[in-house]
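A single protein chain has been removed from this complex, and every other one stays in its place.
The block that comes next holds chain A.
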Amino acid sequence: MLHYFLRRLAALVPVLFLISIFVFLFIHALPGDPARLLAGEAATQEEVESVRKALKLDRPLLTQYVDFLKNLATGDLGTSLRTGEPVSAMIARAFMPTFWLSVCALAWSLLFGLVAGVISAVRRGSPGDHAGMFLSVSGISMPNFWLGLLLMQFFSVNLGWVGTSGFDEPSDLILPSITLGAGVAAVMARFTRSAVIDVAREDFIRTARAKGLREKVVIWKHALRNALIPVVTMAGLQFGFLLGGSIVVEKVFRWPGLGSLLLDAINFRDYAVVQAEIMLFSLQFLLINLAVDMLYGFINPAIRYK
């Protein structure tokens, strides 16, 4: 098990290396010139060139890439082209707000999705099931900026229960995490429902009933534990998206997180910040996937790795 984990961990290195190449090439292929943006619209070509030189953007791409890689290896993420601040400090500041937002969103949506999914599965075909699945489709199809604005209008503006934007106190987490989690909850509910329905057809569920177990135990213990594999897979993927993909929600709620940071960095062609953030998102994604794979082994001993 430990061997497997270490092997998988080591395998992340080449993957991250490949990602670094793609990230680097992509960002330099983007139209737009950071030197021009920084020097300003009115600057002459010479001024732009001198800015370019100061930012060391005049060197060949390969040299720049090697530098980037070297710095990355030593843990130095570079400095922002825009503000001159170390990128690591900017990310450190933005990380926790996004982390809390993602965790809250995931926590409620997982819990809700699981419970709703299991209940729907058990009452398959009932009006409750149909209503639940209708809600779920709505949750998946509703754009989250719209949901965010609706919630904000109602709870912040009309009722004044919570603030409209920013992250100053824990209660500020409520609306953005509801907005962010709605889609996830809907996906999880559908996924759990179909996973439980599949497992309910298994022979060992019939065995559990033949033992005379209460229906609650049959479903919540025997069926759910086995249904968890696809559910956890999906949850891992969703969590990865949440960590990196909360850009829209962060924008709507003016959340001081990684999503807002990334959006600004892209607008300003702030190469160092974009590169660092995308590398971070990739690493998170890979680690979450690894964690999910390891989790499989705990859920189902038959897939315990050597």
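Just so it is clear, contacts are C-beta pairs under 8 Å (C-beta built on N, C-alpha and C of every residue); 3 or more make two chains touch, one makes a residue touch a chain; residues count from 1.
As a convention for this text, contacts and distances are computed from a predicted model.
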item	value
Protein name (UniProt record) of the chain left out of view, among "Peptidoglycan-associated lipoprotein", "Chaperone protein HtpG", "Carbohydrate ABC transporter membrane protein 2 (CUT1 family)" or "Glutathione import ATP-binding protein GsiA"	"Glutathione import ATP-binding protein GsiA"
Listed residues A:Lys70, A:His130 or A:Arg214, member touching the removed chain	A:Arg214
Among A:Asn144, A:Asn226 or A:Ser260, the residue in touch with the chain that has been omitted	A:Asn226
Per the touch definition above, residue among A:Phe17, A:Trp161 or A:Phe204 touching the missing chain	A:Phe204
Residue of A:Leu6, A:Leu25, A:Ala54 or A:Leu150 in touch with the missing chain, whole complex considered	A:Leu6
Residues in chain A touching the chain absent from view	3, 6-7, 202-204, 206-215, 217, 222, 225-226, 299-302, 306
